[in-house]
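Yeah, one chain of the complex is gone here, protein chain that is, but the others are all in their spots.
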Amino acid sequence: MLKTLLAGAALAAMLVAPAGAAEVKVGFVTTLTTPAGVIGKDMQDAVNLAVEHIGGKMGDLDVNVIFEDDGFKPETGKQATDKLVQQDDVTFVAGFIWSHVLLASRKSALDAGKFLISSNAGPSPIAGKLCHENFFSTSWQNDQTPMAMGEVLNQQGVNSIYIMAPNYAAGKNMVAGVERTFKGEIKGKDFTKWGKDAQLDFSAELAKAKASGAEGIFVFYPGKAGGAFVKQYQQAGLQGKVPLYSVFTVDSISLPKFQAANMDGVLGSQMTQFWAPDLDNEQNKKFVLAFKEKYGRYPSFYAAQSYDTIYLIKSAVEAVGGDLTNMDGMRAAMKKADFPSVRGKFTYGNNHMPVQNFYLREVVKDADGVWTTKVVSTVYENHQDPYAGECSMQ
Amino acid sequence: MDLTLLVIQCLNGLQLGILLFLLASGLTLTFGIMDLVNLAHASLYMVGAFICASLTFATGSFVWGVVLALPLTGLVGYALERGVIRHLYTRNHLDHVLATFGLILIFDTLAHLIWGAEGIAVPLPGFLDGQVELAAGIVFPTFRLVIIVGGLLVAGGLYGLVNHTRLGMLIRAGASNRTMVSALGIDIQTLFALVFALGAVLAGLAGMLIAPITEASIGMGNEIIITAFVVIIVGGIGSMRGAFLAAMLIGLIDTLGRSYIDDLFKAVMSAAAAETAAPAVSAMLIYILMAVVLTFRPQGLFPPKVR
Partner (left out) sequence: MAVSRSTGSSRQAGIPLTALATLGVLVALAVIPPLLQAAGQEFYLTVATRLVCLAIAAVSLNLILGYGGMVSFGHAAYIGIGAYAVGIPVHHETYGDWDLVASYSGFFHILLAVAVSALFALVTGALSLRTKGVYFIMITMAFSQMAFFLFVSMETYGGDDGLVIDTPSEFPGVDLGDPLSLYFVCYGVLLAAVYLVHRLVNSRFGMVIRGAMGNDARMKAVGFNTYVYRLTAYVISGAMCGLAGALLGNFTTFISPEMIDWTRSGELMFMVILGGAGTLAGPVAGAISFIVLEEVLKHFTIYWHLPFGVLLVLTVLFFRGGIMGMVRSLEERWRG
């Protein structure tokens, strides 16, 4: 099957691509429609900025990034991947915000002998039993960020928490992560309806959390649910009484909205993350400054990961001197993680997941009064995800 | 069981029920009178929320935002009726479902183009943003209380409108026998357009009231419209009283289900199994209710008397 596919793809390339165009094609699958389209926009902007920063070149080759919309649906994401692989004959398929879209598209890209790079999603199977030599991540594994948060809670002497997360795999990963490290008592736990018909009114759960007497609330609500949650947390009068500890809930995408609506309850709330806009290294300073200049807002972590994706690919293409048929060479180059990353130096584990630092961040006002996050402390140094052992690769 | 918590959860359920009623009342009106199945009612809910959000920022006040957005949403509804909807009255329900499904796609994409994908968080004025202590220990967000009281007033107003005005008489007459009303020389075209616009205003109001709690976002209505349909089906299509009671019932069932089902399940199964089963069952609860109601009463709980 691989052979037929490759033969077909080669033929298609001859039919479609103008002769002699020396370029490296990167497919980028993300969400451009639906309310989650705002995340995809941030990633797209970061990719475009990265391409601009490298002068549109990787070695001697021109860079051609083809964006596809997954519509927040695994099936659509797979169709988009099929198109990139079969019709556009890309060498790298990157992007992927959502775990389910990544899992659905995985086979299409890998079976066709392409590199698959996740610029966000990090579900446990991909790090464990489904790990693959041609898969790389520029983000993290789902469990890691909440594990760091559990550690923070221990350090701060929080004795009990109430947990809320959406009822889907990433939500469960996040909860499993915090439970893995948090040593105190879990007073209660709510998994709320997710998916297209997601629950956005958390009145019942917040009332329970308040009544439970927990010392803190841990939540994971990505996208628009995050905004809804933080507002209701404030309206329910929990602010200042039961502190909020979150992962992937408050980010540079939601903060401008909170600031516009003057929801100052979010100031001072804490979260863990592998990166922050104020992280002190050359590449990050360049990235954040240029991003703010060009788009007039802070980049989100989604943007940071996407920016890194382009530099990772560049390192691979340049290592083989632009010979895109040299898969082994490119793989070996990527495995070294030998490129300037916005998170600073990191290494790849055996499962091609980053082994990296995790930081505690806090929401603050910057010098211009814009709400952003800053690093408070380093929680983990060179942390590896807990599923690496399940991966059969060395 | 914690009694204070139970009271708060009942209030939360009531508040959800009120929102559902605002949406369902428009649906049941248009269904009862024009025999129209309108999925795009969800879009009017979204349009109301977005217009209100824009106006809130323009005027600096949520209250002004609502006051100005209500007639504008009505206008959008009126234009929609004139442009598309009225051509559907002579068609069957299948055509209604498809055409209004198409309208949802159109409205969602237009909203994306006009307001962007990110959605708008709507700020509340200080006097609505806090909490009130209703009784010892029962602290409830002010704005949610406003929704309950405001919604009950609207429901009362609708009751008065339908039962004690000429327009209401026509509405009731139209619901039970449409041909008769037009035979009596009533300008049925205008009546239909007015009723549709009224439904749009009610849906828009629901959207405006939810916007400060969640936010105005694309496709926000597609999530709740299905529930609103469940409400009017359970209540009996065309019945205002049925819509009100079913909305309250479903609001309470949904909220109390989310609050207590996992505890209930933990009593009969392992904690891990309960954790998995509870969210699924509480999400299914209203559909189970609907299936049960229709099994025993195929016309819903309160079918209008004459059809």
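Going in written order, the chains are labelled A and B, and every chain counts its residues from 1.
Everything below uses one rule, namely that a contact is a pair of C-beta atoms (placed from the backbone, for glycine too) under 8 Å apart; a residue touches a chain by one contact, two chains touch by 3 or more.
What you are looking at is a predicted structure, and each value in this text was computed from that prediction instead of being measured.
A.B. asks: Can you tell me which of A:S99, A:T181 or A:Q283 touches the chain that was removed from the display?
C.D. replies: Checking the options A:S99, A:T181 or A:Q283, the one contacting the hidden chain is A:S99.
A.B. asks: Touching the hidden chain in the complete assembly: which of B:P123, B:G199, B:G257 or B:G300 does that?
C.D. replies: Only one of B:P123, B:G199, B:G257 or B:G300 touches the chain omitted from view, namely B:G300.
A.B. asks: Among B:I104, B:I224 or B:L245, single out the residue that touches the unshown chain.
C.D. replies: From the options B:I104, B:I224 or B:L245, the contact with the absent chain belongs to B:I104.
A.B. asks: At which residues does chain B meet the chain that is not included here?
C.D. replies: 31, 37, 84, 87-88, 91-95, 97-99, 101-106, 108-110, 112-113, 226, 229-230, 233, 237, 276-277, 279-281, 283-284, 287-288, 290-291, 294-295, 298-300
A.B. asks: Residue by residue, what part of chain A touches the chain that was omitted?
C.D. replies: Counting only chain A, the missing chain is touched by 1, 4-5, 8-12, 14-15, 32-33, 69, 73-75, 78-79, 82-83, 86-87, 99-100, 103-104, 106-107, 123, 125, 130, 167-170, 172, 194-196.
The criterion applied here is as follows: only the chains that are shown with their structure count from here on.
A.B. asks: For chain A and chain B, let me know how many angstrom lie between their CA-based centres, rounded off.
C.D. replies: So the centroids are 36 Å from each other.
A.B. asks: So in the complex, the part of chain B that touches chain A is made up of which residues?
C.D. replies: Touch list, chain B to chain A: 2, 4-5, 8-9, 12-13, 15-16, 57, 109, 112, 116-124, 129-131, 139, 141, 143-144, 210, 212-215, 217-219, 222-223, 226, 255-256, 258-259, 262, 275, 278-280, 282-283.
A.B. asks: Touching chain B in the complex: which residues of chain A?
C.D. replies: 33-38, 41, 167, 189-193, 196-201, 203-205, 207-208, 211, 224, 227-228, 231-232, 234-237, 253, 257-258, 260-263
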